[in-house]
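For this depiction, one protein chain was excluded, whereas all remaining protein chains were kept in their positions.
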Amino acid sequence: MKDIRLMKGNEAFAEGVIRAGCDGYFGYPITPQSEVLEYLAAQRADERTGMVVLQAESEIASIHMVYGGAACGKKVLTSSSSPGISLMQEGISFLAGTELPCLLLNVVRGGPGLGTIQPSQSDYFQAVKGGGHGDYKMIVLAPASVQEMYDFAKLGFDLAFKHRIQVMILSDGAIGQMMEKVELDDQVPRMTNEEIIQKYPWTTTGKTPDRERNIITSLDLNPVRQEIINRKLQEKFKKIQETEVRFERIQCDDAEYLFVAYGSSARICQKAVMLGRARGLKIGLLRPITLFPFPSDELAKLSKQVHGILCVEMSAGQMVEDVRLSVNGAVPVEHYGRLGGIIPAPDEVLHVLEENFINETMISESAAGGERKS
Amino acid sequence: MTEEIIIAGFGGQGVLSMGKILAYSGMMQDKEVSWFPSYGPEMRGGTANVTVIISDERISSPILNQFDTAIILNQQSMDKFENSVKKGGLLIYDPNGITRHPVRTDIDIYTVDAADESARMGSAKVFNMIVLGAFLKLKPLIGPEYMHKGLEKSLPARHHYTIPENEKAIERGKEIIQPKFLLN
Partner (left out) sequence: MPDTITREEICQPENMIYCRTPLLTDAPLSYCPGCGHGTAHRLIMEVIEEMNLQADTIGVAPVGCSVLAYDFLDIDMQQAAHGRAPAVATGIKRLMPDKFVFTYQGDGDLAAIGTGETIHACNRGENITIFFVNNGIYGMTGGQMAPTTLPNMKTATSPFGRDVQTMGYPLKITELIAMLPGTYFVSRQSVHTPANVRKAKKAIEKAISYQKLNKGLSFVEIVSNCNSGWKMTPLESNKWMEENMFSFFPLGDIKVPK
């Protein structure tokens, strides 16, 4: 029988982490994601699977505990919300420089500064363009439902170890705090030290006579070697761009106008698509699931089909830059965002799309004697 | 069938847990459900509200500004949500503490004297279940057996002994709900 529960996004993520066979969680409380640590503690995750759950003294300590565990080949993670993720950027850059796999959850709240505890999507640049120092990227997954909060825990670990990379789940306060139905999977067993040594020979597990010592470091003072290291990293990111793009097309097949939105904004736009279609407007939604790698090719394809794109984000306009780069001028791209923790409503975003493209088209149609503007 | 509901009142009135029991019960009846709360400092004594959606289809936006039903439990929420009820929709409120009653004529308006009734029943805790019963009388979306399962699922085991009392309150709510015009 299926194990189905009603859970908060944050709780579903924590349950997903346990069931994915995670070895360790290190974190520090911050609204709106404290339920992750609370759930792991209340669930006695240590007794269920033997995983380590530790409340650290700061986000900085948390991310470096993750570093230590990841370098031993363990499935480890931390979770936080925007100000805490800012504090972690040092450690994230070190994880990138050492190519250590790990999972990071950002339940985004509004900024800058202490900002607000209400939902926001204003950390897109930080997540996708690299918030720490140096040339690096993380795989960024954007869940739009509580089920995806659960599913992406396991998917995140799988991708992290497949590519030796950090995977960030870029969620927001709305997805983290709301409850929906979740279907749970069976428990994945945790790996033994022997299995880790076998599968990930690069890990620091103690130098045995049969191998050279393993060193996890991002330091190389020789510029020639450092450039080679950087080129290798870039090749990896390129391969990820080519192979790991994920997105969802909603009513795109005959769409004349397109929303592009991720996370909770995508849910709002999905409703706007329904409202618009009920009024005879051919509207679709492209929902990027991976924000890096970004579904640029799919957008380029759709730009040949639609007359206008509205990018909806709870930010002043961040992902819209990637949408414009993907479309490369082929079709008008507009942005609509609400700031400071305000969530736009479905009829609101539909109205903006109509104002931007459809009403204007109708005006130009009549001006040009019924010819469609393209 | 899709029913989009806002429940709004003071923190401490059981707004969020009423929504949770409703959502859980809907899920037990194999419906798609979502529960989206206001969160943060609002939980601690200020206003609290939760959007609950129960549907036969996959739910698009869990976040809405127009509702089929508004369940209103204080004046601030009345001021905020009266105009968010869809035309032809339903507004249920407890008149206790309401100084400005709803005035719309394009929606159905009902009252449920839940605060007084819960006092008569000797437990302020069942207040929200009386309100929930009132809603279910008008929108019988969920059968009593699924409500029972929903209560079982959403209450921790140590509180399961309160289920009969809660079910009694739900039944009482069904009995005492009345159209607003009777009040005037």
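So that you can tell them apart, the chains are marked A and B in the order they are listed, and the count of residues begins at 1 in each.
Assume a residue touches a chain if its C-beta (ideal position, glycine included) is under 8 Å from a C-beta of that chain, and two chains touch if they have at least 3 such contacts.
Note that the coordinates shown come from a computational prediction; the quantities given were computed from them, not determined experimentally.
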{"item": "Chain not shown, its touching partners among those shown", "value": "A"}
{"item": "Candidates A:Ala12, A:Ala71 or A:Val128 - the one touching the absent chain", "value": "A:Ala71"}
{"item": "Which of A:Val52, A:Val245, A:Leu325 or A:Leu339 contacts the chain that the document leaves out", "value": "A:Val52"}
{"item": "Absent-chain contact - pick from A:Met7, A:Ala20, A:Val36 or A:Ala61", "value": "A:Ala61"}
{"item": "Option touching the unshown chain, where A:Val128, A:Ala142, A:Ile216 or A:Cys311 are the choices", "value": "A:Ile216"}
{"item": "Absent-chain interface as seen on chain A, which is shown", "value": "23-24, 26, 52, 54, 56-58, 60-62, 64-72, 74, 76, 90-91, 94, 98, 193, 204-209, 213-219"}
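One rule holds in what follows: only the chains that are shown with their structure count from here on.
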{"item": "Cα-centroid distance, chain A relative to chain B, in whole angstrom", "value": "34"}
{"item": "Residues of chain B that touch chain A when the two form their complex", "value": "20, 23-24, 27, 32-37, 39-41, 59-66, 153-154"}
{"item": "Chain B-touching residues of chain A, taken from the complex the two chains share", "value": "4, 6, 31-32, 117-118, 173-174, 177-181, 264, 267-268, 270-274, 343, 345-348"}
